[in-house]
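The complex appears here without one of its protein chains, the remainder shown in place.
Coming up: subunit A.
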């Protein structure tokens, strides 16, 4: 049977590859997942105060937005290479590069979300005695959530894709399989790793959409109530 020695035949689609190389595939996928998750999480933690500072002072907003735009222009391979003297060949090189990229999208979207909160809403909250912290976490952030989540989804999907470039220092998740597949002309491995990358990106996107749905219950509850009233 052709499927029995598809590894020898170097077929693109090969069940035997998936069975025999399960360990390599799992390891690469797990590395891809943790590098992406840690990068986006740190990106979010850094972007949030930056967006708050940019909102408070216009003098901060200009340089922050300009700096993140310039960072985004630098090609990924160059970004990782510029960080080599700082981090050496460690996963933190890749994570730092990915964090810097995610900032462009995250800072912009968090800022846009916060600025879109209607002034009468914040004034009403202040009149009701909300302090600055309670105003931010209780009123402004929930209202800004759709914009923040939209940014988070874009940042996550791009980070999954960009992680593969980490293969240059062997911390590229599925990118490592791509790079080693080039040397050995290994079709089944290259196709499997590519498909897995896209699947991870799509699943992450859907998962974040689900998180957004859970975090904004008022959106669908209100719709249901309105539908009930209409019926």
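Following the convention adopted for this analysis, a residue touches a chain if its C-beta (ideal position, glycine included) is under 8 Å from a C-beta of that chain, and two chains touch if they have at least 3 such contacts; residues count from 1.
Simple rule for what comes next: contacts and distances are computed from a predicted model.
**Q** Consult the UniProt record of the chain that does not appear here and report its protein name from "Amino acid ABC transporter membrane protein 1 (PAAT family)", "Phenylalanine--tRNA ligase beta subunit", "Cytochrome c-type biogenesis protein CcmE" or "Glycine betaine ABC transport system permease protein".
**A** The correct option from "Amino acid ABC transporter membrane protein 1 (PAAT family)", "Phenylalanine--tRNA ligase beta subunit", "Cytochrome c-type biogenesis protein CcmE" or "Glycine betaine ABC transport system permease protein" is "Glycine betaine ABC transport system permease protein", the UniProt name of the unshown chain.
**Q** From the list A:46, A:135 or A:161, pick the residue that touches the absent chain.
**A** Of these options, the touching residue for the absent chain is A:161.
**Q** For subunit A, which positions touch the chain that isn't shown here?
**A** 70, 73-79, 81-82, 84-85, 154, 157-158, 160-162, 164-165, 167-169, 174-175, 178-179, 181-182, 185, 187, 190-191, 193-194, 197-198, 201-202, 205
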